[in-house]
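The complex appears here without one of its protein chains, the remainder shown in place.
Let's look at chain A:
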Amino acid sequence: MPNLIEVQNLGKSFGDNEVLKNISENVEKGQVICVIGPSGSGKSTFLRCLNVLEKPSVGKVLFEGNSLTGIGERELNNLREKMGMVFQSFNLFPNMNVIENIKLAPLRVKKMADAEATQQAEKLLERVGLADKAEQYPQSLSGGQQQRVAIARALAMNPEVMLFDEPTSALDPEMVGEVLKVMQDLAESGMTMVVVTHEMGFAKKVADEIWFMADGCIQEKGTPETFFKTPKTARAQDFLSKILN
């Protein structure tokens, strides 16, 4: 499988605080990667460097062979639209209803015709099980519903890869399942995904590879079976024992 994303010697510092240290990894097309690790270890920063919401301090990120750093605003926007992102806090646009949220980028960025954008948005809403909520405003939806709309909104740009940053962490427990279900369906449809998560069940079931992150480095990676049964590093063993108790 060809590499969709290549990370080369990536480093990121905020002032004196070196958050990411010399990371080099690849994401293959169709792969589902779950990034796990203690809080504050740099997982969000790493994910945000992948679509350059955060500018890497050193190193490179390549997407489909094109560098995302050192390019113009316009080229970056063009590449970025192919990388969907879903946030912990949903970040739906409160000034628009559900279907407008989904149609906005296709209309404004892709210059899609309105009828086509509507049709596509309706299909996506059906796919995430919210066909009846098209006209509602985000504030009137539950957290789980909002997150599913956010996923549909990202999918509306037909991305090559989906980045998830703890998509279920802000949800009440009874709503976690409906979002994970949508994500699992997406993975099964062949979407390339990088998911930062604390849902170990999901990681075990869906991930092709687990990346364990601590202190700004990917300490260890492997298939779910080997990683969860026989973690190699002391940091990973310690982390897993804390999480599983």
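The rule is short, and it goes like this: contacts are C-beta pairs under 8 Å (C-beta built on N, C-alpha and C of every residue); 3 or more make two chains touch, one makes a residue touch a chain; residues count from 1.
Going forward, contacts and distances are computed from a predicted model.
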item	value
Chain not present in the shown complex, as UniProt names it (candidates "Amino acid ABC transporter", "Formate dehydrogenase subunit alpha", "Xylose transport system permease protein XylH" or "Competence protein ComFA")	"Amino acid ABC transporter"
Among A:10, A:85 or A:152, residue touching the chain not depicted	A:85
Touch with the omitted chain, as defined above, among A:43, A:153 or A:235	A:153
Listed residues A:95, A:139, A:189 or A:245, member touching the removed chain	A:95
Touching residues on chain A - with respect to the absent chain	51, 53, 73-74, 77-78, 80-85, 87, 89, 91-95, 104-105, 108-109, 150, 153-154, 157, 163
